[in-house]
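Removed: one protein chain of the complex. Kept in place: all other protein chains.
So, chain A:
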Amino acid sequence: MTAAVTSRRRTTALIGDDNTVVVAGKRLTWRTLHKLPQLPSPAAVLVDSGADALAAVRHHAVHGTELLVATQSRVDLRMREELGESGFAIVLPDGAVTPARLKRVEESGRAWLLTSGSTGRPKRIGHTLESLTTVTGDQPPRTWLLPYSPGTYAWWQVVTLSLTQADQGLVVIEPNELEEWPAVAAEHGVTAASGTPTFWRQAIYRDADALAAVPLEQITLGGEPVDQAILDQLREVFPKARISWIYASSEVGASIVVHDGKAGFPKSWLDREPDPERPVLSVEGDELVIRSPHHGAGLVGAVHTGDRVEYDGDRVLITGRLDTDEINVGGSKVSAGVVRNVLMGHPGVSWARVFARKAPLVGRMVAAEVVPNRALGPITDADLVQWCSTRLPDYGVPRRIKFLDEIPQKETLKSDV
């Protein structure tokens, strides 16, 4: 449904307008955030701070404008031109506005997201505040950490929760605060946080004691394949917290939510009876296929996610992207995600990336980059080869392992895996 609507309407109730919003150490509320009175519509608001992004979202929620919000660095010049030609005025962090090249009627209440672009150039996916609000009903009062990059699906998830539900405060982490977020979170009493497995792994790796000082009751992981090792490590640091992982994307919305502390989801969730409120999950070949009530606009029916699944007993594990996950070693196929899970299961490993390396005779070999857990003393590649040899077929054992000093991280908080 993409028909233009000429009369503006308030898209969803701002029940959370008086929720606390901490930005750059300042305690505000949604209502007292700075205002953007001159924001055009449709507008692509490119930001370099979380505060500006939240102000744009509140403006959108109050006035029903058409909005795309993203960090400035994610939208290159070519994409700015494309947006201009699609009717968006471009608003830069300093307030400078480039008028749209195409004049058109706004789609009232439309919020646009850019996909992460992990499979090519970012795509625009149409949503509304309603379709982005997947957590409804009575929620226990919480103060949420907001570490995500503005405009990503995960960011919108936390933002809409705070804007539309009572007692859901926000503590915004700006990019320059990412390394020290546990200190900020502890200071402002953050009780709930959502992050990628890489984000959590880094926090444990940098300073597990600082992390443990955050009074977390709800821990959520998403955005990347979630392995058992990170779930177990978080459980150790936070024995009483609820630990959940979410499978969500701009295209299919939040489709899988698992609270039992285990990687993957129960096999019994596949091919269940259709229910208007619940996505239908299925597997075609090795690929996860989702029919979701939270699809973006224009996406109907089954969405082939491009994510590879593998069965492990009564669980379905999501191991990685289909196009990059499979490594063919001399005709034997192995999942990079599975190898990575095995490496990550080694107590001396904080992070691992697994990839194919061109090799004679067998075409491709499994190779890995590893960040060791400094707290547990040195490990060698021979230790890891031995560890993998007892858990993987011989062609799946990484033969070349390079040790890195720190975990590489992209702006989306995902590691470059």
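In this text, a contact is a pair of C-beta atoms (placed from the backbone, for glycine too) under 8 Å apart; a residue touches a chain by one contact, two chains touch by 3 or more; residues count from 1.
Basically, contacts and distances are computed from a predicted model.
Undergrad: Consult the UniProt record of the chain that does not appear here and report its protein name from "Putative spermidine/putrescine transport system ATP-binding protein", "Acyl carrier protein", "RsbT antagonist protein RsbS" or "Anti-sigma factor".
TA: UniProt lists the chain left out of the view as "Acyl carrier protein".
Undergrad: Looking beyond the chains shown, say which of A:Gly330, A:Pro347 or A:Pro408 touches the absent one.
TA: In the full complex, the listed residue that touches the missing chain is A:Gly330.
Undergrad: Just one of A:Met365, A:Ile379 or A:Ile407 touches the chain that is missing; which is it?
TA: In the full complex, the listed residue that touches the missing chain is A:Met365.
Undergrad: What is the set of chain A residues that contact the non-displayed chain in the whole complex?
TA: Against the missing chain, chain A presents residues 329-330, 357-362, 365, 367, 381-382, 385-386, 389, 394-395, 399-400.
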